[in-house]
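Scroll down for the structure; my scribbles are underneath it.
Heads up, one of the protein chains got dropped from this complex, but the rest are sitting where they should.
Naming follows writing order (A, B and C), and every chain is counted from residue 1.
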Amino acid sequence: MRNFVERHTFWAIVLLLVAVIFLWMIFAVWPDWLVDALGRKKTFVNTLLNGVTLGGLYFLVASGFTLIFGLMRNVNLAHGSMYLLGAYIGYEVADLTGNWFLGLAAAFISVAISGVLLQVLIFRRMANDDLRQTLVTIGISIIAADAMLAIWTGTTYQFSPPDWLFGAANLPIISVIKSSGAAVYIKYPVFRLVVLVIAVAVGISLWIFLNRTRIGMMIRAGVNDREMLAATGVNVQLVFVLVFAIGAGLAGFAGVIGGTALSVAPGEDIRYLLASLVVVIVGGLGSITGAAIGALIIGLAEQFGLAYFPTYGVVLTFLIMVVVLAVRPQGLMGGR
Amino acid sequence: MPGTDALSRLQSTGQYALELEAVSRHFGALVALADVNMTVKAGERRAVLGSNGAGKTTLFNAITGDFPTTTGRVRLFGEDVTDLPSHERIRRGLRRTYQISLLFNGLTVLENTFLACRGVTRGRFSLRRPKRDDGSMELAQSLLEAVHLDDVKDKQVAELSYGQQRQLEIALALSGAPRLILFDEPAAGLSPTERTLLVEILQSLPSHIGYIIIEHDMDVALKVSQRVTMMHNGRIFKDGTPEEIENDGEVQELYLGHGGGHG
Amino acid sequence: MGKLKHLMAATLALSITVPAVSAADDIKMGALATLEGAFTVLGEDGMRGVKLALQEFDYMAGGKKIELITGSSDASPDSAVRAVRKLVEQDGVQLVIGPLSGSEGLAVKDYAKTQPNVTFLNGSSAAQDTTLRSPAENFFRFSTEGAQWMAGLGEYAYNEKGYRNVAVLAEDYSFPYTQVFGFLEPFCRLGGKSAIDSRFWVPIGNKDYSSVIAALPDDVDAIFVALGGADAVNFLTQYEQSGGDLPLIGGSITVDQSVLGSKGKARSFVVGTPSAGPVSDTWDDPRWKEFVAAYQKAFPDGFPSPSLFAHAYYINTKAALLALNEVNGDLSDGEKKFRAALSKLSFETPTGMVSVDERRNAVADIFLTEVIEGPDGNLLNKTIKVIPQVNQTLGVSYEKFLEYGQVGRENPSCS
Partner (left out) sequence: MDSRRLFSGSISFKDIHPAVLIAAVFLLAYPSFATDFFIFQIGAYSLILGTIALSLMMLAGYGGMVSLAQLTVAGFAAYLMAILGENSMDVMGLGWPWWLTVIVSVLGAALFSTFIGAVSVRTEGIYTIMITLAVAVAFFYFVRQNYVLFNGFTGFAGVEPPTLFGIYWRDPVPFYYLSLTVAIGFFAAVYYCAQSTYGLGLQAIRDNPRRMRALGFNVTLHRIVAYFFAGIIAGFGGVLLVWFNGRVSPGTVGVDVAIDILVIAVVGGMRHPIGPFLGAIAFVLLENFAIDLIDRERFNMVIGTAFLLVVLFSPDGLLGLWNRFRDRLRFRGNALLGDERVNKDGPASTGSLEKTE
């Protein structure tokens, strides 16, 4: 951090200024000229929060994707299928037991197991042939999508989280002051804030796991130099299985979170696969920090696009991707 | 010899095939090349010696542009090529071989050599199949004869023996009109007979072709070079004629002492 | 084994010169629905409608046996045309029922023009232009379309509910355009307002509506929502979560059973939402009840009650069978007699009398409904009113209706 400030003083000042302006825009009561320029404050603040929380959800999905790629150079294009599978399994368990948290746990565990099976049965057999691995995952995702359609049909599913997670809360942010002088506070859905908290918690846990534990450090070493990992006498296959389990499990976990925040329906697999692709291309493949930054950028772009120019909002995210590629092909945080 | 007086001569003459000026290469915290200054005259045959990790191959990569340098300038035949991509440097008469054979396994020996000849001429984007009397094709044929590979020219590279692959490496480096070739351990893994053949090929090169050779085999290195540069920890450590180097006490101690196993 | 043989034959049919001619005098009927992709479930229900009608006639019409051949698309117009071409040119069907969705309908209508000797009856596709502009002589639609479905809703919102200014939230493609047009046209004629900048067009398949919800204006009386399936479920949930409190007005598939009955939280706040469409689940008319009972008996694994897709396919198939009876199965002379019979046909359906106008589009009853909470807590659509015999031009002349222009994001301008 200090390094960054010293090396890029100019950009540090710009970032600081932007942050200050944003904070002011969030907490101040907007003067009329600003309302004229940007519309109501409620729209802006809500969109900002939506962007950040959607970014949190994207981070949950993309972090597993980027972890698997970082270590194994395997682009798991069945990652979206794992997301959807986790959502359905989580729904079934939560519905059966009546406990949303059990659903969450079941999704993580069962999808982690499916990830391990995938790693052991398929990827291990075609190590060092990443193109073929990619094609295999495309095949698996086609089959999985159809199988899930057969089992769960095209109906839309929605979770019933505990009541204290549902509904809207008043944030300590004033939207407008009515002519009577009473302040109107901004309302915001509780669960979306929970998504953000979970994403931050998962992000921090991953960071601690990768930086403060022995096995995590091995994984990081493996990301930088796979031969070195083998040379240290570590059981590389075991590390691979572990990473695959975590990455896949995170996708299943995100399935329940995303399914609760939004809904579960066929087609979500491709949606979240694409979101993960764009996030890691922007953020840089293999970097957890990159995934966080990429997810934030894409989440904000999507929501601001939707609120302020809905027609081309979807295209905006891809435009960002192309621009990043043109300027920094390895992604914002990509090291290679 | 390297130093300020060398610098003053650099701009003018063009009699040097290669001039390196304060070239460094860092990998993160690791310094693989530190402030290397070096000049090689046109037609000169130079050996670069040093233990593993001394920075020899990194030096080659810096010269060819396979990896960019961190600091410093590289000049080829009097022209500053520091900012040119590697294919542009090749087109100016530079060639190299690789320590591990980097060949085109899906193509035949002849096709490999043909591409090497075509790489520095016009018609790289030609959509016509090369005819038998195509200039590059004729050149490739004669090259293969020169390195004794003409009887396997229609085989795919993957089918060749190790020694044949090394020979092909050299053929690729000799194709076109090279003026300076970088040989990266060409003798490694060769049988004694094949080594003799290699020395023959090197010695029979026309005199206008200079080269730099990385070689662990002292016998080979001293036989085929006019000057020897010793590297250690990314720096140039000694520089002189083969005799000077052979008799240098420091070299004996540092390199031959524990590096002798190679030769 | 029989199927396998068929495939082998077809594969080897690189050597077959004419489509296999089947037993003597059977009539071959093709049915096209989305049996793959995201709309599979809807396509299957459409097929149930076809089979229900055929069972009712015991697979006989005009003294001839009816052979049913199915075709499948993935809801893209390209795949619909390929499937219907296979039915007509390879399987040799003499009439086609289908397709399911709007843009498929437009594509099949264009294809129909190239096959003057085959008669096409719509499935459930509801795009206005299929029959309104440059219709095909041999394409009939006995089911109504998106603008017709909104009949009476605009008047109801203005007169009964007292709304004067509404915002619009709809998916960004032709079907919702048609629905918005059908709702706003009478609403605005009465004096209602809906500013262009308070209409929100979201991409189809959008899941996250929270930012759109935040952008919705506060100073309107209600929101007209034309979203379908998962999109509608998502919007309703998120609207509730973010504490939205404006009343809603629903498009035909926004508060239907697929949305109200979706797995998850019951949305009590949609109670009172008016909507309109070609069917009403709780209509206590004997004809409708009989239809529902027959559907439930024939398809125990189907929906609890027939969807509007099953209904539309049923009506179109039944029209074909009735007309075949009329002409005694005579499909000679480019099916001229058959088509004349179809044009003159007027028959009783589970939802009232249906006939077609001069452009072969249905004139039928439309149901104005409102969401109520049923006895066991589930949400239902209660029939408020039946709008009788709605035609495609919504009561004005064809020429005047064309002056309204094509449906789109800004039609009607309403300011």
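Going forward, a residue touches a chain if its C-beta (ideal position, glycine included) is under 8 Å from a C-beta of that chain, and two chains touch if they have at least 3 such contacts.
Model, not experiment: these values are computed from the prediction.
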Where the missing chain makes contact, among the chains that are shown: A, B, C
Chain not shown: contacting residue from B:Leu107, B:Ala146 or B:Val199: B:Leu107
Touching residue (missing chain; options B:Arg25, B:Lys153 or B:His216): B:Lys153
Per the touch definition above, residue among B:Leu115, B:Ala146 or B:Val199 touching the missing chain: B:Leu115
Hidden-chain contact residue, picked from the options B:Thr39, B:Thr64, B:Thr82 or B:Thr229: B:Thr64
Listed residues A:Met25, A:Leu171, A:Val314 or A:Leu332, member touching the removed chain: A:Val314
Touching residues on chain B - with respect to the absent chain: 64, 66, 85-87, 90-91, 95-96, 98, 102-108, 110-112, 114-116, 118-120, 123-132, 134, 137, 153-154, 156, 158, 172, 175-176
Chain not shown, touching residues in chain A: 73, 75, 77, 122, 130-132, 134-136, 138-140, 142-143, 145-147, 150, 270, 274, 277-278, 281, 285, 311-312, 314-315, 318-319, 321-322, 325-326, 329-330
Touch list for chain C against the chain that is not drawn: 3-4, 6-7, 10-11, 13-19, 35-37, 40, 44, 70-72, 74-79, 81-82, 85-86, 89-90, 103, 106-107, 110, 134, 172-174, 203-204, 406, 408-409
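Just so it is clear, only the chains that are shown with their structure count from here on.
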Given chain A and chain C, the chains that contact each of them: none
Chain separated most widely from chain A, comparing mean CA positions: B
Chain A and chain C: spacing of chain centres that average the CA atoms, whole Å: 38
Distance between chain centroids, defined by C-alpha means - chain B, chain C (Å): 74
Chain A and chain B, separation of their C-alpha mean positions in angstrom: 49
Complex interface listing, chain C residues touching chain A: 38-42, 172, 200-203, 205-208, 210-215, 229-230, 233-234, 237-238, 241-243, 258-259, 262-265
Interface residues, chain A side, partner chain C - complex: 39, 42-43, 46-47, 50-51, 54, 91, 95, 149, 153-160, 166-168, 187-192, 262-263, 265-268, 271, 302-304, 306-308, 310-311, 313-314
